[in-house]
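What you see is the complex with one protein chain gone and the rest in place.
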Amino acid sequence: MSDVVICEHDFNVGDEYAKVCAAAPKSGAVVFFVGLVRDLYDPQNSSETIDFLELEHYPGMTESLCQEIIDQARQRFPFDFARVIHRVGRIHASEQIVMVAVASRHRDNAFQASQFIMDYLKTRATFWKKEVGVKGQQWLGQKDKDLSATLRWEKNSTERKQP
Amino acid sequence: MSDVVICEHDFNVGDEYAKVCAAAPKSGAVVFFVGLVRDLYDPQNSSETIDFLELEHYPGMTESLCQEIIDQARQRFPFDFARVIHRVGRIHASEQIVMVAVASRHRDNAFQASQFIMDYLKTRATFWKKEVGVKGQQWLGQKDKDLSATLRWEKNSTERKQP
Amino acid sequence: MINVLFFAHLRDIAGINQIELPLGKMTHVRDLLSGLLPYVPIELIQALDDKTAMVSVDHKYAGWDAPLTDGVEVGILPPVSGG
Partner (left out) sequence: MINVLFFAHLRDIAGINQIELPLGKMTHVRDLLSGLLPYVPIELIQALDDKTAMVSVDHKYAGWDAPLTDGVEVGILPPVSGG
């Protein structure tokens, strides 16, 4: 089973969970993150609704970046198995867009690695979102919030994550 | 739907995910944590395998503690919906034992709240584990690692979680 | 009456799940250390003395100094190990 899937079709979280458990039979902790399309234009204080997102990516480069992110996460927070699914194409409001799953011996690494992967997916992987709805269409830029989420992993690379 | 379920029977992650999404239609981020029974005696450097855990709890007190933990998490990291399932009774190696799911507008709160809930479940909620296997049976004590995971939420209550 | 419940490891030592006792002259949770003496093995009292055990009154964590009143339910709780 491939660790990275970029696809147009939707995915089933129950099926994916079963695959992750099968791939990591010694794991005691599984963390799943699923991102869904919110129905409002970005910024989220907008009250106008979108119909769908158009997700574009750079085939070949995206897959290798995702694999690189998984490998970096594994070095920092050793785990048994990780899987990333990212949809592309047309994705309607409230549909699933991305999934990150990590299975590890203990829960801390599964939580840390899944956050690390999500933060870098947002800021490194070559995906681009266009919102389409009543207000017309607009390409989304990178969010400062996502950039700073990524930077925190680079500042203190050895410390344990603190509240 | 109740936020807290203490039960003997197993749960289905796919079904639970669907319930959480239905309960939180405005959420853009869902985090699931599932804990599974590892097959080695604690401490995990033991090489002898267990057959099953016997999970006991304090009915009434456990449910209200779990709800209290969810409420505290919600105050610290506002989210749309959270659900905790914890099994009791006999649970065999590699079976599911606990699930924490949190749905929120943005991913950071879902990650933080689910970790907060898990850390406090481990150190506050009135569950007790007994390992049964080739080596006989032993009640598990609290782990220092879990205590310190909880304490980090109490030291810096306002700071953002840092790597 | 007060209702005292024992859990896990400490229930194994007590040899009983629970016991109902008249409140009598007991005013604080710690008075149970002597109040339970006629009904449980001395090993339980020793185990409670080492301070790792926790206590609840009516489903809320309480200290050994908490007041004991008629009708309450007291839980005698080893360190928890769920999750």
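Worth pointing out:
Note that the chains are named A, B and C in the order they appear, and that numbering of residues resets to 1 at the start of each chain.
Methods note: contacts are C-beta pairs under 8 Å (C-beta built on N, C-alpha and C of every residue); 3 or more make two chains touch, one makes a residue touch a chain.
Please read these numbers as outputs of a predicted model, since none were measured by experiment.
Interchain touches from the omitted chain, evaluated on the whole complex, reach A. Across A:H57, A:R83 or A:R105, the residue that sits in touch with the chain not pictured is A:H57.
Listed here are the chain A residues that touch the chain not shown: 35, 55-58, 60-61, 64, 86, 97-98, 118, 121-130, 139-143, 146.
Throughout what follows, only the chains that are shown with their structure count from here on.
The chain closest to the protein's centre is B, with centres computed as averages of CA atoms.
Note on chain placement: the centre of chain B and the centre of chain C lie 26 Å apart, centres being C-alpha means. Chain centres here are Cα averages; for chain A and chain B they lie 23 Å apart. Chain contacts: chain B has residues 35, 118 touching two or more partner chains. Counting partners per residue, chain C has no residue that reaches two or more other chains.
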